[in-house]
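Here you go, one structure.
Of the protein chains in this complex, all but one are displayed in their positions.
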Amino acid sequence: FSSNATFDVEGSFETHMLDTAPETTVECSKEELLEMFELMYTMRRMEITCDNEYKARNIRGFCHLYDGQEAVATGINAAFDPEDSWITSYRCHCVALARGGSVSSVVGELFGNIDGYSRGKGGSMHFYNKANYFFGGAGIVGAQVPVGAGSAFANKYKSKPGEKMNVSVACFGDGAANQGQIWEAANMCNLWNLPMIFCIENNRYGMGTSIDRHSSIQDYYKMGNEIPGLRIDGMNVLAVKEGMRFAKEYCGSGNGPMYVEMMTYRYHGHSMSDPGTTYRNRDEIAFTRSTKDPLEFVKKCLVDAEFMTADEIKDMEKKIRKDVQKEVLKAKESPVPPHEELFKHIFATNLEPRSGGIEYPPHIRMPNYENSFWIDGKKE
Amino acid sequence: FSSNATFDVEGSFETHMLDTAPETTVECSKEELLEMFELMYTMRRMEITCDNEYKARNIRGFCHLYDGQEAVATGINAAFDPEDSWITSYRCHCVALARGGSVSSVVGELFGNIDGYSRGKGGSMHFYNKANYFFGGAGIVGAQVPVGAGSAFANKYKSKPGEKMNVSVACFGDGAANQGQIWEAANMCNLWNLPMIFCIENNRYGMGTSIDRHSSIQDYYKMGNEIPGLRIDGMNVLAVKEGMRFAKEYCGSGNGPMYVEMMTYRYHGHSMSDPGTTYRNRDEIAFTRSTKDPLEFVKKCLVDAEFMTADEIKDMEKKIRKDVQKEVLKAKESPVPPHEELFKHIFATNLEPRSGGIEYPPHIRMPNYENSFWIDGKKE
Amino acid sequence: IDMAVREAICQGLDEEMERDENVFIMGEEVAQYQGAYKVTKGLFQKYGDKRVIDTPITEMGFTGLGVGASFHDLKPVIEFMTINFSMQAIDQVVNGAAKQFYMSGGDLACPIVFRGPNGFSAGTAAQHSQCFGAWYSSCPGLKVVSPYSSEDAKGLIKAAIRDPNPVMVLEHELMYGISFPMSDEAQSKDWVVPIGQAKIEREGTDVTIISFSKPVGLALEAAEVMATKGVSCEVINLLSLRPLDRKTIIASAKKTGRVVSLEQGWPQCGISSEIAAILMETDAFNYLDAPMERVTGADVPMPYAADLEKAALPQLEDVVAAIERTTYRSMAA
Partner (left out) sequence: IDMAVREAICQGLDEEMERDENVFIMGEEVAQYQGAYKVTKGLFQKYGDKRVIDTPITEMGFTGLGVGASFHDLKPVIEFMTINFSMQAIDQVVNGAAKQFYMSGGDLACPIVFRGPNGFSAGTAAQHSQCFGAWYSSCPGLKVVSPYSSEDAKGLIKAAIRDPNPVMVLEHELMYGISFPMSDEAQSKDWVVPIGQAKIEREGTDVTIISFSKPVGLALEAAEVMATKGVSCEVINLLSLRPLDRKTIIASAKKTGRVVSLEQGWPQCGISSEIAAILMETDAFNYLDAPMERVTGADVPMPYAADLEKAALPQLEDVVAAIERTTYRSMAA
């Protein structure tokens, strides 16, 4: 009994302007598949917890959930080296988790607590982890894409000629895909052969607008025009992994950028204020859940390969649910940021994370007159 | 002896995503060809005059000349109805001329005189003629293109279903062509089937940067991706006319937008501060002048069709040169705008041109203390 | 009757669309979704997809497109889902719309309306909480208005649509759901609030509080508190940030001799700064019994955590404290 198995991903890909293509089979070890499942299920549970906590008013503001799309981030994570750069949109909880966050640090951020991923200052849309090459979390649609191209630029800048380069991926939605700055970045990446992957998570809606109403090109993998493109079944984590391996290999070797389209689906509404059922019907959601769910898919792979029994999987799920609960409790215990945090981290004093002290502004309006006049951080 | 002739424009076009194409011959009457020649030669002389006046320090600031590219604006003008909308970049003197300006109003604007096209307030980059559907003149690279799409939108909005629509053209350079907002406009025009022509005047340089250094796609007529494209020999005014007739017909009929690339060349440097010879060699300029000059081409057509003799053309040129001189003298006689113009036309009071009176700001800094305090346009 | 600000804006839009078929609405999710904040509710159903248009998420593009459409005497009402996103389009707003009429020597007006929620909105952090009052109001050629109540909101959107110039309407997300009484006049189709005139929300004699948008409510609260302490506050609701109603500001400053300005935006080069400059450069100065106080948002990007957020924004205590300071502090001889 081998602890490796081979999975068929035939039909998971379409290519554009490419001579080669990803493999049609993927080999995967038990450990690896289990790891992917664990991550995906943790993501799922975390997002469902966020939904509950939001409804219990423990989370405020915007909150965009990723359930349904877990295979995308997980597959990218599996294909990437830790030094490959990653940036995404506001729908970023699960990438933050994949890139070195704990559930408690992610959920803690949403609670606005000091032990949150961004010390409670960023909230749902603003997770970053410089040490792990994770650059956000961006609240402005499309804006993360040129920034991601900057990572690709830096990778090339720092690489030695002839050496394989680390790549950069920027994830963005179908709704974002027509933002002009994305094309501007694509043009530069193509001109300068930057190791950049433009990754469209096509979940078929930008908020309440379906792709046919916001995009004249609905084959997103062809949006790069002369830039090669790859469409991947984004509900199949093995296909995502293989496709991204292929893209990383291609881009990292100095062939320039690639457009990658992930066919995926979001189960929740756009954000917590959107029920998500006015512009698409419940059948569509139910059908996707029952036929394409990315978690069910991995579970089936685990069983089919005889890596695990259904019962073992159930036990594992139970354990993960408990872990997530524990993490949430931990997050809740963290205190809210002290008031002085308000004036902390406005300016850095060096490039190390958390550099920079408290910078009282020269003049603060405060109820207390005594506290209201400052020069150079001291009372006048 | 017919006063019509047929000209061969075979080889002047390349198409992209189109089932049909412009005709390979163009019929043209003597009057029309003469008119085109007159306009083109006036453009040429006007731009050369601007060059001289700039060097004589009678014109200030930026000044972007159009000589070399005359066939583009002239051909568009010939193909268009007066109600078709037109917007272009800062390189706009000659379009302003074509759309109802006199040489004296164009040059007068450059002199900063009150009888200038924009009352001396706009200068070289800012000509507009609402009555003639000419909307600029834009100083910001690329910005005119979505604005031009707005004209296409208005044309559709105002048209009756089934009726042929007036079209809108936005001209922009090869350097501008990768601006993201252009793609944003293209996507909307394509989604909404707007009668819009994206017209790239490819003169092979954006300032000092050649197309291979600033654009990953150098077949500009293919930049629209799924949007049909047409490449035209932009030095051949008859080809431009026929190509634009074709584009107008296509877009005006509700088929959506088209990308049109004009292969052209600018003789002058980018603007008056650029000698234009550091990034391209003199041979290239001389070669283009001697083999592709758009004026020489029309003259040849006039002679070949036996519409005019070489001597008649010479006489005509002499007359035009004199006319331009006279117009320049006239422009020089116009006074500079009175001081009160400073506070005029900040706000319109209705939609008629030149509405809106003088609006003294509430507080003016003036050397004269008495003049310095105003409330509601009156001294305090 | 009472009406929420959201409905008041919608009613204003509806009436103007009925009045003039050249008026159309364009923006993200304005049509089928009824607006991200449901401001355009019902308009798509009533006017159809010709006049209520969902756009792709391409602010620079559709703003430019709106500007171009306005050149044909159409009247585009461009919704920014929030005004933060207008930063992607700001070149079209300022270099395109605002400067257009002047640059053309008066040939080409740009009758367009931009609108959307501006500034702070609870729990949305730094990129979604910026106030653009000061930036836009600094630009000649643009008109900038900012309603507080439902009457303001309806009257200003209607004025903006009828104006032949580009008008930026800065709404406030947290006001959409707040109800205000609507007078009979305000319910009529002729209700238009003239652009450029401030409104005295409450008359008073001792201190003038000047504000706009949501914090006008805070100013009124503070005035209540001060009334119990025997201090009579005049509250000015600016309504229009450009043109700024200097006359009303100056007259009130002369009358009360004490001024507190109040806004949620950042302090540096804000609307409060401008008010300070106005008081300095006019004879209002000579009537001041104390230097002006400004109460503004803290000089930080907006943090997410609720406590920090609260500390970053003017609270009632802050306003009261500032008013009290103006009564302690007085002019140097």
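To keep things simple, chains are lettered A, B and C as they appear, and every chain counts its residues starting from 1.
Rule of thumb we're sticking to: contacts are C-beta pairs under 8 Å (C-beta built on N, C-alpha and C of every residue); 3 or more make two chains touch, one makes a residue touch a chain.
Predicted model only: the values in this text are computed from it and were never measured.
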Query raised in the report: Which is it among A:22, A:68 or A:120 that touches the chain not included here?
Result: A:120
Report task. Quick one: say which of C:31, C:57, C:271 or C:320 touches the chain that got left out. Result -> C:271
Query - Residue of B:214, B:231 or B:268 touching the missing chain in the full complex - result: B:214
Query raised in the report: If you put the missing chain back, which residues of subunit B would it touch?
Result: 60-62, 109, 112-113, 118, 120-126, 138-142, 175-176, 178-180, 206-209, 213-215, 278-279, 336-337, 339, 341-343, 346, 361, 363-369, 372
Report task. Go through subunit A and note every residue touching the omitted chain. Result -> 85, 87, 116-122, 126, 128-130, 135-136, 139-140, 143, 145-155, 157-158, 168, 180-181, 183-185, 187-188, 191, 344-351, 353-356, 362-363, 373, 375-376, 380
Report summary line: Touching the unshown chain, subunit C contributes residues 60, 84, 87-88, 90-91, 94-95, 98-99, 102-103, 125-127, 130, 134-135, 137-141, 242, 244, 266-274, 276-277, 279-281, 285-288, 291-294, 299-301, 303, 331-333
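What we mean here is this: only the chains that are shown with their structure count from here on.
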Report summary line: CA centroids of subunit B and subunit C: separation to the nearest Å works out as 39
Query - Cα-centroid distance, subunit A relative to subunit C, in whole angstrom - result: 36
Report summary line: Note: subunit C residues in touch with at least two other chains are 55-56, 58, 60-61
Report task. Could you check subunit A for residues that touch two or more other chains and list them? Result -> 178-180, 213-215
